[in-house]
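This part shows subunit A:
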Amino acid sequence: MNTDAGAGFLAPLMSGAGMTAQIFAYSAVLTIVIAFLAGFGRMSKYAPIRIATAVYVEFFRGTSLMIQLFWLFFALPLLGLELTPLAAGLVALAFNYGAYGSEIVRSSIQAVPKGQVEAAIALNMTPFQRMKKIVLPQAVAMMLPAFGNLLIELLKGTSLVSLITLADLTFKGMLLRTFDISSTPQILGLVLIMYFVMAAVLTLGVRLLEKLVTAGRA
Partner candidate 1 sequence: MNMPLATKEEATPAAGRLTPVVRYQNISKSFGDLQILDGINLDIAPGEKVAVIGPSGSGKTTLARLLMTLEEPTSGTIEVDGELLWHKRVKGKLVRANEKHLHRIRGNIGMVFQHFNLFPHLTILRNCTEAPIHVLGMPKEEARERAVEMLRKVGLEDKKEAYPSQLSGGQKQRVAIARALVMRPKVMLFDEPTSALDPELVGEVLAVIKEIAREGDMAMLLITHEMEFASEVADRVVFTDGGKIVEQGPPDQIFGDPQSPRLQSFLTRFRTKR
Partner candidate 2 sequence: MWNWEFAMSVLPKLLSVIHITIITTILAFFLALILGLLLALGRRTRLKPLAWAVALATEFIRSTPLLIQLYFLYFALPVYGIHFSALTIGVLGLGIHYSTYLSEVYRSGIEAVSKGQWEAATALNFSRWKTWTKIILPQAIRPITPVLGNYLIVMFKETPLLSTITVVEMMATAKMIGAASFRYVEAFTIVGLLFLLLSYPSALLVRRLEARISLK
């Protein structure tokens, strides 16, 4: 690769990567919030809540991110609700990956041995205390690896927002190549490497977090 040209591409791509990082950060927070809400919703003692969250989860897992994104961006305005591209992108990403995340939350909580809850009951803890002090700390440790994978998927998923005019890394890369078609392999190669680096950083971060959370446990 021509290094001069490579350096010339790097600046615009870095600004795109910044946008990607921002969108990723916002949508990651939203994803985790939704994952917990829906995860608990599916275990609710109220049937309507259980059913509603189940419908949400199956619906978003049964269709695909791109369709959801396009629906929110192109179709929803015609029904009278206009979202900015950023809002549409964040909502689609968070609701899509949140649906997958809710299954992680649910299965991890259900994987905490029953004896733990029984011990907490025996100590006369309130249901809230049981969840907060006993079940969740153990469940979160189990969730982390799966959430790490989900966040990698989310990071990759953010590339789709380029299709609804957001100037992320993918968008910048595709824009750049229109000025210099012959450098397409270099530009797109660089884009891929930048995603790879971001994913690697994310993976390392999650591993570190796992170590912190499980520190001192057998």
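With respect to how the candidates were assembled, all candidates are chains of the complex that A comes from, given by their letters.
FYI, a contact is a pair of C-beta atoms (placed from the backbone, for glycine too) under 8 Å apart; a residue touches a chain by one contact, two chains touch by 3 or more; residues count from 1.
Note that the structure is a prediction, hence the values are computed from the model and not measured.
Within this complex, subunit A touches only one of the listed candidates (1 or 2), namely 2. Contacts from subunit A toward candidate 2 in the complex involve residues 58-59, 61-64, 66-68, 70-71, 74-75, 78-79, 152, 156-157, 159-160, 162-163, 170, 173-174, 177, 181-182, 184-185, 188-189, 191-192, 195-196, 199-200, 203.
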